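Step one of this worksheet: look at the structure below.
The complex is shown incomplete by one protein chain, all other protein chains being positioned as in the whole.
For clarity, chains are labelled A and B in written order, and residue numbers in each chain start from 1.
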Amino acid sequence: MTAATQTARPPLIATRDLTKHFTVGKTMRPGSGRTVHAVEDVSLDLFAGETLGLVGESGSGKSTLGRCLTRLYDPTSGSLTFDGTDITRAGERALLPVRRRMQMIFQDPSASLNPRRRVRDLVGDAVRVHGIRKGRAVEDWLRELMDIVGLRAEHLDRYPHEFSGGQRQRIGIARALAVEPELIVADEPVSALDVSVQAQIVNLFSELRERLNLTYVFIAHDLAVVRQVSTRVAVMYLGALVEIGETESLYSRPRHPYTEALLSAVPQARNRGRRNRILLEGEIPSPLAPPKGCKFSTRCPFAQERCHAERPVLLPAGPGRSVACHYPLGSDAD
Amino acid sequence: MEPHPMKSPLLDVQGLTVSFSSDRGRVKAIDDVSFSVAEGEILSIVGESGSGKSVTLMSLLGLNDPKTTFVEGAVAFRRKHLLEMPDRELRRLRGKEIGLISQDPMTALTPVYTIGWQIAEQIRTHENVSKSAALKRAVELLAAVGLPNPNEAKDRYPHQLSGGMRQRAVIAMALSCNPALLVADEPTTALDVTVQAQVLDLLLRLRDEFGSAIILITHDMGVVAEVADRVHVMYAGRIVEKGTTEEVFERPMHPYSWGLMASIPPIDGPRLPRLPSIPGMPPVPGAIPTGCAFAPRCRFARAACLERPPVRRDGGHAALCVLEGEERERLRASVLGEEIAA
């Protein structure tokens, strides 16, 4: 997808300075409790048909952002627009039609499926609640869904514990697809799975996108998996978006020092020992007390005085690329 | 590579078989596993969940519940037979000559004691030193594994440290008595990539400094490629391929190893339209096929696979598979070549 086609259409989801804070340790004493800056000032556009990969380490706020996008969390400030409608503060009733159009898939398929209910009910409830199909057509739709996610129709009468991890994730996907959504936010959908099974589910995601015209937000810490499924990738660090760009170019030429370090840290079976590993010092600071200035400045090998004082904003840097860094890597002329 | 004939290996495991008693009778989790570890070497055992890689290690250390677990075979550590050893004697080895690093640093430390206390506890179990001397050693160890402010860190409780710091504390504890062998069970799985890189780096450095041999259990082929000297691939309770890291990564012999490598998406180079995945899922203990356990998922399975597969060797590099010679080369290219073609 080129930048030109992106600007021609309105985005499916758009955020402007989206921020989510949590308060921890609050007691009855006024002024007590501390603020976790989980997501701060995230502005991004997501267009229909693309897959946005959201990567970052623990504490980067990628899951929180995913939950804000689907309004499972209420944003603290900023705005969130879905298909042209502002839903930042929309109430549950107003959200209902929007909820049908966007669904979430979670990491642990066994924890998100009620163990006492059959697959038929787990998947079928949403169909009935949203009135996707009526009467006999419900059953046909359920059978079709099973086929879409690679399960068999007789699986509808089984309970979640009768399935393996990979199959459970397929049920989770079927449940999300049951309401014919346009957008799917998948939060670490394959990280609990074994490598050989993980590849099957990653392939399923790709197939479904083509078959059902889906738009994805794919949240994962595994950079290789994200690269495989995403058209664009956004890198988060400590609640902030540090770089966003098209997958191939971002992976081959990262502009933010954090993106570069992150990519270099992935241990690889291929190209053994044929790359330069950048070993970052220290660990991600606590989101309770993020560093002043650039959030990455405490670990950045290139940090200068300005980085410790002034927080960089996300600015365009080359075609389809934005980066939040005072001194981005590489030249602008690409 | 088989151990050098002149030098006896540090750890030698022969025909290890482990079974559990379950509702359906005895279930074999490990089937005739043999391997050895030389002094100062890093051996990696790779496999998916249920492959029996963790069970293997726990059996070596005698940490399985003896009432429900039946261990057969011979395990010699510095020529001492661990399986026949009385518990008292085994305890003197555990923590002193063999250190354990567990998978999840979040749960591996007792939450109610400071990490300094827990390290000192181990030192004092094996050595006759004073409490303050043990604590002093703990601080040195914490410094050696790269904890900032080790003097202050020793008084921290586990929950007050980040995941990476906790894993360093666990490693410091495993190292506290200068063990000849470190057993690391998925030591970086619970960590972030940048922290994982730090911890892997640390393990390599410690091997050089302390000279401990390391058995590294993992499911991550990338981690193996980074640190291991030799690799054993486990599937459904058996070692299906063993060799040096170079041999296993450059010329893998077993179709399962091919599938495992092919199903990891590449981080650079051309993207594949589809990941070559292994169909189906690993068998659960108790339902492992009698012949080649991988046959039901193997796209090259044939009638011969119903029998127990033979060992094919290429020097020290060996695999448990009927495929051989030119045919193996051709089939491998058809799996691992795909990614290059795409």
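Details
In the analysis below, a residue touches a chain if its C-beta (ideal position, glycine included) is under 8 Å from a C-beta of that chain, and two chains touch if they have at least 3 such contacts.
As a working rule, contacts and distances are computed from a predicted model.
UniProt records the chain missing from this view under the protein name "ABC transporter permease", selected from "phosphoenolpyruvate--glycerone phosphotransferase", "3-oxoacid CoA-transferase subunit B", "Molecular chaperone DnaK" or "ABC transporter permease". Among the residues B:Val13, B:Val75 or B:Met173, only B:Met173 touches the chain that is left out of the figure.
Of the candidate positions B:Leu93, B:Leu216 or B:Val248, contact with the hidden chain is made by B:Leu93.
Checked against the full complex, the one of B:Leu61, B:Leu191, B:Ala228 or B:Cys305 touching the unshown chain is B:Leu61.
Of B:Ile45, B:Val75, B:Leu109 or B:Met165, it is B:Leu109 that touches the chain left out of the display.
Even with one chain removed from view, subunit B keeps its contact list with that chain: residues 58, 61, 63, 67, 91-96, 99-100, 102-104, 107-112, 121-122, 125-126, 157, 159-160, 170, 173.
The rule is simple: only the chains that are shown with their structure count from here on.
With each centre defined as the average position of its C-alpha atoms, the distance from subunit A to subunit B rounds to 32 Å. Interface of subunit B with subunit A (complex): residues 48-49, 148, 162-165, 192-198, 200-201, 219-226, 245, 249, 259-261, 263-269, 271-279, 281-282, 297.
Residue ranges of subunit A in contact with subunit B, taken from their complex: 57-58, 164, 166-167, 194-200, 202-203, 206, 221, 223-225, 227-228, 247-248, 251-252, 261-263, 265-273, 277, 279-280, 282-284.
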